[in-house]
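My questions will all concern the structure given below.
The complex is shown incomplete by one protein chain, all other protein chains being positioned as in the whole.
All chains are identified by letter, namely A and B, in their written order; residue positions are counted from 1 within each chain.
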Amino acid sequence: MMRLHNHPELTQPARLADWVAARLDEGLNVFDHADIYGAGQCEKLFGDALRAHPTLTKRVRVITKAGIVPAVQDSTPWQVKHYRAEADYLGNAIDKALGSLSVERIDTFLIHRPDPLLQAAEVARVLEDAVSAGKVRQIGVSNFLPEQWRWLARNTRLPLVCNQSQLSLTHTTPLFDGTLEAHLTDGIRWLAWSPLGGGNLAERIPADLLSRAREETGLDETALAIAWLRQIPGTPVPVIGSMNPDRIRCALHGARSQLPRPLWYRLLESARNMAVA
Amino acid sequence: MMRLHNHPELTQPARLADWVAARLDEGLNVFDHADIYGAGQCEKLFGDALRAHPTLTKRVRVITKAGIVPAVQDSTPWQVKHYRAEADYLGNAIDKALGSLSVERIDTFLIHRPDPLLQAAEVARVLEDAVSAGKVRQIGVSNFLPEQWRWLARNTRLPLVCNQSQLSLTHTTPLFDGTLEAHLTDGIRWLAWSPLGGGNLAERIPADLLSRAREETGLDETALAIAWLRQIPGTPVPVIGSMNPDRIRCALHGARSQLPRPLWYRLLESARNMAVA
Partner (left out) sequence: MMRLHNHPELTQPARLADWVAARLDEGLNVFDHADIYGAGQCEKLFGDALRAHPTLTKRVRVITKAGIVPAVQDSTPWQVKHYRAEADYLGNAIDKALGSLSVERIDTFLIHRPDPLLQAAEVARVLEDAVSAGKVRQIGVSNFLPEQWRWLARNTRLPLVCNQSQLSLTHTTPLFDGTLEAHLTDGIRWLAWSPLGGGNLAERIPADLLSRAREETGLDETALAIAWLRQIPGTPVPVIGSMNPDRIRCALHGARSQLPRPLWYRLLESARNMAVA
């Protein structure tokens, strides 16, 4: 929901509640947030919608993240964008998110970025406390490399259930450097951000290939990108940035489709502009 | 045997059988194949030779690989080079290789490339079945990175005995980025492809150094490259691409030679065009 604040038509709680209800009816029940999206507005707007239609609350599952402080929110003289995966700070961020989102429990709480200053034992304690207190159901990370999540995992009895990081037809390096397999080995679900390639797909893949693929599969560009992603072992979960119902339906259609293996590779090689070795 | 089909003098089964017998007499008994070498011709020519001289069959050990589909063999409209480390496909590839090669058992079967779509549990089952059925003695991989083979290894009770990947005086990065040590830690034997540097050795190492090294050691360029390789911990096994008996004898001579450590480094640093740090 990182772009929620850019949709004036959804700022009225009742309208957003309708939007959420429509997604739930379509089978989408996980909503991805972070404290910094819209400078905090995204969580609050979502919470307002749940307060407007409280029956939605039990039907939604919410992911949220904390640990990045934008420069404008740094009240010190340094005014610097920085990471803050500090135990106390994260504990407070969880409480604040529960209030903003108006949920009883965050389904999955993620550390937003790997902070070189992260004190793993202390952070693990505060996350375990949040789980014990029922504030958070499960924990994960975002944009972590394998060695980074392994160090955190070593410090907690809780499983790290997911890593939200970039993966799409326009960002395929992790499929070739062992990152994919590290997720699988550790049982960490990949939540793929920018799964549609940030709108750059059409720049990377020639129009005639996209149209041939559409003829063959019936899938448009959005559905192709999502079908392509879902075929990867471990079944990465796309984190859809768009709020557009049509686009979301296309993505959902893609998620339920299967590409022939040669087409999967054809799209990959076209996007990378090179054949496999 | 990836260049076997380029040797018209060896296409007659009896001639190739003589060639194989000569290698066996010299102490070389492992022959490296893949389904795609010569578009399948290499395995078949080798099998024809064994059928011509069946007594050779018990003396040879055969490596073969599958999992790459060249564009010309892709019968879909996409005609794309792609990887296909799929359980059923690999199971069939093993059966097909047994027929082509005319052996009762493949000594070592390798997955040719790390396929991002590889479903490790299913692939592991099909490889285990092939071993249980006596079709394959042992399994390994090719061109895998550590995280990639570790994920596959996690899924099977069978050891992955080797990784066939590039290593030579002209490809030394794996000696400095931890890849070598990952092989050693996991007990994975390195089968080095392109061990002579694809014929580029003389471009990378000045002629006067090669001639000084020859004076000092009595080894020619081929023997030097192989001696250099064999000195690496774990004793990498060179996969000789050449079919030339003289060159193979030089390589064999190199494999039984020892370079003084300073010369080992002198060759390395000359090929890298930089001293060690």
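Structure notes:
The criterion applied here is as follows: contacts are C-beta pairs under 8 Å (C-beta built on N, C-alpha and C of every residue); 3 or more make two chains touch, one makes a residue touch a chain.
Owing to the predicted nature of the structure, the values given are computational and were not obtained by experimental measurement.
When the missing chain is restored to the complex, the residue among A:D74, A:D129 or A:D186 that touches it is A:D74. Contact with the chain that does not appear here is found for just one residue of A:N6, A:N29, A:N92 or A:Q119, A:Q119. What subunit A contributes to its contact with the hidden chain is residues 68-69, 71, 74, 76-84, 86, 113-114, 116-120, 143, 145-148, 150-151, 154. Looking at subunit B, the residues touching the absent chain are 146, 175-182, 184-185, 212, 216, 231-233, 260-266, 269, 275-277.
In the analysis below, only the chains that are shown with their structure count from here on.
After Cα superposition, the angle needed to carry subunit A onto subunit B is 120 degrees, rounded to a multiple of 5. Averaged C-alpha coordinates give centres for subunit A and subunit B that are 42 Å from one another.
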